[in-house]
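There's a structure below that I have some questions on.
Every protein chain except one is present and positioned as in the full complex.
First chain written, first letter: the chains are A, B and C, and each begins at residue 1.
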Amino acid sequence: MIVYIMCFLLFLVGLYGIVTRRNLIKIVISFTIMEFSVFLFLVLIGYIEGGEAPILTKNLPENVNFVDPLPQAMVLTAIVIGLATSAMLLAIAIRLYKKYGTFDIREIKNLKG
Amino acid sequence: MEGLTPIVKKVAQLMSGIIFVYGIYIVVHGHLTPGGAFAGGIILAGAFILLILAFGSEVIRLKKEETGSSITESLSILLTLILAIGGLFIGTKVFFNNYLPKGEVGELISAGLIPIYNILIGIEVAAAIITIFLALVIFKEEEEER
Amino acid sequence: MSTLVPLYVILPLATAFLIPIFGRLIKGFEKALLSLVLLFLTLLSVYILFNGIQEPIVYAVGGWEPVNDVPIGIHLVLDGLSVFILLITSLIGFLATFYAISYIKKYTAENNFYALLSLMIAGMNGVILTGDMFNLYVFLEIAVIASYALVAFGTEKQELEASFKYQILGGVASLFILFSIGMLYWKTQTLNMADISNILSGKDQDFFLLFTQVLLIAGFGLKAAMIPFHAWLPDAHSSAPSPISAMLSGVLIKAVGIYAILRLFFNLFMISYEISIVITVIGALSMVIGVFLAIGQWDLKRLLAYHSISQMGYVVIGVGMGMIIMVKGGNLSIASLAIAGGLFHLINHAVFKGLLFLNAGAIEYVTGTRNLKMLGGIAKDLPVTTSTSLGASLSISGIPPFNGFFSKLIIIIAAIKGQFYLLAILAVLVSIITLASFMKFQRYAFFNKKTFTRKVKEVPFTMCFSMIVLVILCLALSLLAIPGVREVVLTPAVDVIMRTTEYSSSIIGM
Partner (left out) sequence: MEVLLSVILGFMIIGAIYALHANDLLSAVIAQGIVGYGLVICFLHLKAPDLAIVQIVVETITLIIMVAVVLDSSRKEIKEKPGFKGTINIIAGLIFIGFLIYFFYMAINPLDTFGEHALRMSETYVEQGAQKTGAANLVTGVLWDFRGYDTLGEATILFTAALGILSVLRLKGKK
């Protein structure tokens, strides 16, 4: 139970970072931290005590139970979605830096006029 | 973009060959060992990025490579879609149906369409990451010129 | 019929993949291909709608039959409600693409624009069709990432900043949705929506369900730009190219936001009293605050964006009232009237808001500015744009011959019948303020005495064609109020919602 609560705490740290940080790069970092906590939460759900990794290797004992492969397939897809989103965010952050000369949201707001 | 010192260039040259072969291994054995299209594709892209960082090259050549990788990317995902649509006409007439023979579980040629999907999407993922990286590099180069 | 179901996703995807390859070789290839594909999809959905859908069509992708009646593969589900929303996406998609043929000449990299637009439509069609929770998340991400890139298509300062804010808020909403999918999987160990609703239908409303439902409302509420989460909408819609803001405002917030809320909170979860109250209150808030924010706007597109929020409020209170009546076990005919009013306003809003954004694009195309203060007196030179925007403004503020009047009338009648007098008064009040705000728009943009500095000439044919078709639709859709026509279009969608959870047992039976 404690693992799920700490995972949710990591999620909230990321959310706190997005809400309070002023710097674009810090916002992207806290966004990726939130993503990592959701991925961990999904894999934690699928874990079975004493289960094996879901790969059928040659020398497996007879009645072995496997860890749940479905959350792993979900998280594998979600990790690459996370890569796509952070690449998009960083591309726009560079572009904003070149246009406004700063990563700070407040300065961008008052430069926008 | 100017390259780095000759030592780094030599090490990068040696390393990227090994990384490339390792990426191909991960993609092709996706249905037997852990890894698969996504992991292997990104490792392939990593090998290529290592070369770009170490050797650097002028913007024109980078632009040509970017259009090349963008076309490879669209071609390989188009082939995957055609294979998936093929399922509509063969086997049980359903989208995304694995109609090739399944073969024996542990073998290399075993899981019907899965290895082919793995290879195609591995190429697509590698080309996508290379296009993204080249777009970033070209943008920084052109921004400096302006 | 059922083999046609995956075409909705395959065709736009195939166009998106073909464009980067052939777009460079054949001039104008991507414009023709995407318009043809979307026209075909519109005709297909009209054919399916008028062919009548009683039982939902279930399409098992990959041909996986349920094993001891636990569904294992991904199922695509086509029923009355999804055909209705698919008709909206393909119709507005086709008109926006046709409009963009000449509008996009002002931008560079036209190939990327059409590829991203076809990906956005493929994502939306995927969300509408899917019957699987994680698949809903994946196709939601495709539609939303394509719309991030399209908002920042002009690479100006404001557009990049608006796209960044939109991406962060949209990403947080998607993470809420993924978190609640994890919670649902933890409780029910399955991802198939029909299966989840079967398992959950036995249980009573415990704290777990409330927590998950709040997460889902937060996630999809942000995608539908409801009031507490509307911060991204005005910037994103005003900085996107006009055909894209027409697609975003007319279709994306409906297909990805409202449709998902309807599907989850009617067909997946048991309808509960607290959730219906929360939805109706959010709808009423959006309706009222949206219009008050819109009054002070002088930028044309921001004014229209704020009005989108208030008009979506109408749809949500219509559906929310229906839900309250059903939960309290009241008179089901009033509930179905309220939901019919909500859905009718959904399609009306898609049509006239799309038209208004296309008009704003035409004004910007010709005069180059969106600021109402600097416009004025261009009515004589732009006959088509003026007449179409007059028609759209009349229909959004609910003037009789146009469709807006009938849908708002149905919602207000349902509110009075269901003893929701406060909502009825609010609806009338907001409609009057909308009328005032659009009269200001008409006067400053077109009929003001001080003429615009230089001579302006009419917009090219493709833009006029789309605007004219939309204004004709504004008038034609008012026929839906007649019971005869309504049976064909609206009632299948309303039935799907009214049958709530035992609808899913019919899917499992497939």
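Odds and ends about this structure:
The rule is simple: a residue touches a chain if its C-beta (ideal position, glycine included) is under 8 Å from a C-beta of that chain, and two chains touch if they have at least 3 such contacts.
These numbers were taken from a predicted model, which means no experiment stands behind them.
Although it is left out of the displayed model, the omitted chain contacts the following shown chains in the full complex: A, B, C. Note on the undisplayed chain: of the listed residues C:119, C:379 or C:410, the one touching it is C:119. Within the complete assembly, residues 13, 16-17, 20, 61-62, 64, 67, 70-74, 105-109, 112-113, 115-116, 119, 122, 126, 134-135, 138-139, 141-142, 145-146, 148-149, 152-156, 159-160, 163, 183, 186-192, 195, 206-208, 210-212 of chain C touch the chain that is not shown.
Residues 1-10, 12-14, 16-17, 19-23, 25-26, 28-30, 32-33, 36, 39-40, 43-49, 51-57, 65-70, 72-73, 75-77, 79-88, 90-95, 97, 102-104, 107 are the ones on chain A that touch the missing chain. The set of chain B residues touching the chain not shown comprises 26, 30-39, 42-43, 45-46, 49, 66, 70, 73-74, 77, 80-81, 84, 95-96, 98, 102-106, 110-114, 117-118, 121, 124-125, 127-129, 131-133, 135-136, 138-140, 142, 146.
By definition in this document, only the chains that are shown with their structure count from here on.
Interface comparison, B-C against A-B: more C-beta pairs in contact at B-C. Of all chains, the one whose mean C-alpha position sits at the greatest distance from that of chain C is B. In this assembly, the C-alpha centroid of chain A lies 29 Å from the C-alpha centroid of chain C.
In terms of their C-alpha centroids, the spacing between chain B and chain C amounts to 36 Å. Each chain gets a centre from the mean of its Cα atoms; for chain A and chain B, those two points are 23 Å apart. Shared contact sites, meaning residues of chain A that touch two or more other chains, fall at 95. The residues of chain B never reach two or more other chains; the list is empty.
Of all residues in chain C, those touching chain A in their complex are 134, 137-138, 141, 145, 148-149, 152, 155, 157-158, 160-161, 163-164, 167-168, 171-172, 175, 178-179, 181-182, 185-186, 191. Taken in their complex, chain B has these residues touching chain C: 70-71, 73-75, 77-78, 81, 85, 87-88, 91-98. By the touch criterion stated above, chain C contacts chain B in their complex at residues 3, 6, 10, 13-14, 17-21, 59-63.
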